[in-house]
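Written out below as structure tokens is the structure these notes cover.
One protein chain omitted, others in place.
By letter and in written order, the chains are A, B and C; residue numbering begins at 1 in each of them.
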Amino acid sequence: MNTKTIGVLTSGGDAPGMNACIRAVTRAAIYEGWKVMGIYRGYEGLISGDIKELTTESVSNTIQRGGTVLKTARSDEFRTPEGRAKAYENIKKLGIDALIVIGGNGSFAGAQALASEHDITVIGLPGTIDNDLYGTDSTIGYDTALNTIVECVDKIRDTATSHNRIFFVEVMGRDAGFLAQNSAIAAGAEAAIIPEDNTDIDQLATFIGRGIRKSKNSSIVLVSEKDGGAMHYAERVRKEYPQYDVRVSILGHLQRGGTPTAHDRILASRLGVASIDALKEGQRNIMVGIKNDEIVYVPISRSIKMDKPIDKELINVLTILSI
Amino acid sequence: MNTKTIGVLTSGGDAPGMNACIRAVTRAAIYEGWKVMGIYRGYEGLISGDIKELTTESVSNTIQRGGTVLKTARSDEFRTPEGRAKAYENIKKLGIDALIVIGGNGSFAGAQALASEHDITVIGLPGTIDNDLYGTDSTIGYDTALNTIVECVDKIRDTATSHNRIFFVEVMGRDAGFLAQNSAIAAGAEAAIIPEDNTDIDQLATFIGRGIRKSKNSSIVLVSEKDGGAMHYAERVRKEYPQYDVRVSILGHLQRGGTPTAHDRILASRLGVASIDALKEGQRNIMVGIKNDEIVYVPISRSIKMDKPIDKELINVLTILSI
Amino acid sequence: MNTKTIGVLTSGGDAPGMNACIRAVTRAAIYEGWKVMGIYRGYEGLISGDIKELTTESVSNTIQRGGTVLKTARSDEFRTPEGRAKAYENIKKLGIDALIVIGGNGSFAGAQALASEHDITVIGLPGTIDNDLYGTDSTIGYDTALNTIVECVDKIRDTATSHNRIFFVEVMGRDAGFLAQNSAIAAGAEAAIIPEDNTDIDQLATFIGRGIRKSKNSSIVLVSEKDGGAMHYAERVRKEYPQYDVRVSILGHLQRGGTPTAHDRILASRLGVASIDALKEGQRNIMVGIKNDEIVYVPISRSIKMDKPIDKELINVLTILSI
Partner (left out) sequence: MNTKTIGVLTSGGDAPGMNACIRAVTRAAIYEGWKVMGIYRGYEGLISGDIKELTTESVSNTIQRGGTVLKTARSDEFRTPEGRAKAYENIKKLGIDALIVIGGNGSFAGAQALASEHDITVIGLPGTIDNDLYGTDSTIGYDTALNTIVECVDKIRDTATSHNRIFFVEVMGRDAGFLAQNSAIAAGAEAAIIPEDNTDIDQLATFIGRGIRKSKNSSIVLVSEKDGGAMHYAERVRKEYPQYDVRVSILGHLQRGGTPTAHDRILASRLGVASIDALKEGQRNIMVGIKNDEIVYVPISRSIKMDKPIDKELINVLTILSI
């Protein structure tokens, strides 16, 4: 294998740990004697040519920073063959042999489209707070977002002392309930309402049923954003169970930010180094993930199409512990 | 003065540092050889008799905890003379010589009404995150809430990388802009919209005017909750300046919780000790506050009626630094 | 199986998440209709009879707290057959059918001795910040301690701006380098010196050799406590490489405390629930651990005797990223 120049970009929603990953990709490539081009603002910058060389120093002191120093964006133009052709022009012009894309589902779909139309190797690295990528136990940013949510719910619980008060706390994860389910367990919440569950009417009724019998001072329910989210359930409770005092808290964008946790920095570092290893081995068009604490390669097409289920054990744990 | 038994309660919205204050009141009274009765759930517990003696040990290991171990509530019944008469019955029955009330405006108004109708000494201690009490430079909980907001805005800024995006972040302070104005300075935000300012239409227009000329990637505006708050301004921008991408984040109840900062713990400790000193001196119906880093006594009636203005210097500082 | 009454204790060094685990054990047992006896101060309390029944409410609002509400101690008396016989007297007297021990190596050895001499079922749950227990990928408290260390090193790095300055930061882990190795990666440190490595003289020389060639402003080396720890290496540098300005920071006991991370709370909750499941299944004298994100049972004798190696990949990752 004789890769000489790689490009790296972050794409889609930003996630804590992306900088740690850019740093690892950059240094591992330089360690091999390769050249690294940093592409700014995701596929937008690949099309417009907003690209600068990265050095060991240019990624110094970034491992602890949230967001992404390469910025990120969603690019409509890149969704068209014409846009991707323009991007490929820049790739050729700069002599980029392989493209490393840090992002989620949509970003990988873009990478795959590019690789199928043009002669370029792509490697995907899972960076999204939602943890909804098949082929990896954990995505970069998920652990940090989980901790951010739990810290917020800890604070909300401090103030939740009045009787019969129900808080619905809305968290990210439109299509995946990992954040809601796990933060509910970690925060000692009473229930989680997640998109994987299609029986939410019963869930609320069951939860209320359990709640009424309890001597608890307050209840906290984590809700994944979707179809009205927390507000929807608050409205239902106000109508159907007017005896309760209901409050809503929508955590919003702060879930994306913050200094990454140790877990996310280590994961990002390992995946970044592994992406260069994969290129050395001649791998093409894969996602590098982590399974059972070991580096794995997954065809990028498979990482996009497959669903990652929530462990039933976790649902059981929450039910038992919220008595 | 020969006070022997005091009662202590927290009332109104909870604030971080209330536990540190309860601890200080309790220990300083016990240090004098007095007895301390903890009244649960504010004036509600005073009426219903939900009262237990506090010891040195019962306040151990509470200085660092958010919320209030005595719980808090808003009591409609206490707003009536009949309710206050019931409360006084319990005060007499338990031999309480003085009542220490940790809370804000509304709580002090209740204390004053009680003291004007019955033979009981009341001492108010300023506990509210809003910092809107006359006669004290700082209220218990304000510094913690300010830091909580700033940490949240730091996280939001991490994700605020796209061009022309304006975030409106809504914080507490319906009648006072201390939290919004100071967190805007501390978070490096571009503007603050506060209730003290009656020219908010111009404020938004001015801010946008400045914003358009700038090469900034993103703007963050702190907004006090009031008249629709952040959502109102977001709607206006969407209509009047459709070229911007607008996001809203309502921080909500998490602002009330969390481990108190060093500042709030020290303030709460000093005020708690000073309340017992005031009783030793025979003071009646005052609020104990802090001015220029010294303990002061303010007639409780005055603390309620007077407004506390925002320093113009701070408005100027924000304007200059957001260039 | 007809377990009716269980005892639970924490033993050895405390670890964040122990409370979350006590809570889970308690609630999962009560969920089954069982009775739970909380044993205070580890085996000491089992011998002295410092034991109280735990209820659903008595573990409320503890999931987020560091330390252990059951306290912990190291018991010399329990190391003798006589001590264990006394402990068994209390077990019989209280009708305890099974004992759940949350702790590390030494605590498990005690549990095994007890079970081999008397008719009592023991279940071990891995609670130690060192992560050095065979049969589980992760121990309760390890993730929190790792994050605490990384936050400290982030702060130290803020001040480490002068040229040629080397910081040796000593962390816990007398026999296991998990904390040092992983925190070095996560904190972006230049090297880790760990007990698993028997070539430390070369390590320091190699590190210095690399350091001299680099244009770095400062270097941070994580050192596991052992044989003089950080101080030993600082002395060596002062003697052998006097051109460097060396500083030492020993993180010490603060590594054991703090609010547990989401990961530790979830792990503790899952293991606690699983320990009751194991008893329902009639398991005896096992440790309940987590492997590849699934609950596993390991003979308690095996968990004590086997070593858990450090992944070589992590050593490689650190070497590459510290260029």
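Structural remarks
Definition applied: a residue touches a chain if its C-beta (ideal position, glycine included) is under 8 Å from a C-beta of that chain, and two chains touch if they have at least 3 such contacts.
Predicted model only: the values in this text are computed from it and were never measured.
In the whole complex the chain that is left out makes contact with B, C.
Among C:K52, C:K93, C:K155 or C:K305, the one in contact with the hidden chain is C:K155.
The chain omitted from view is touched by exactly one of C:Q203, C:S249 or C:T319, namely C:S249.
From the options B:V69, B:L94, B:A113 or B:I185, the residue with contact to the chain not on display is B:I185. Not every partner is drawn; the one left out touches chain C at residues 13-14, 16, 65-68, 71-73, 148, 152, 154-162, 167, 247-250, 252-258. Although one chain is not displayed, chain B still touches it through residues 23-24, 27-28, 30-31, 56-57, 61, 63-64, 137, 143, 146-147, 149-150, 154, 157, 182-183, 185-188, 215, 259, 261-263, 265-266, 269-270, 273, 291-293, 295, 311, 313-314, 316-317, 320-321, 323.
In this section, only the chains that are shown with their structure count from here on.
Once the centre of each chain is set as its mean CA position, chain B and chain C turn out to be 40 Å apart.
Between chain A and chain C, the centres computed from C-alpha atoms are 29 Å apart. With centres set at the average Cα position, the gap from chain A to chain B is 36 Å. None of the residues of chain C touches two or more other chains.
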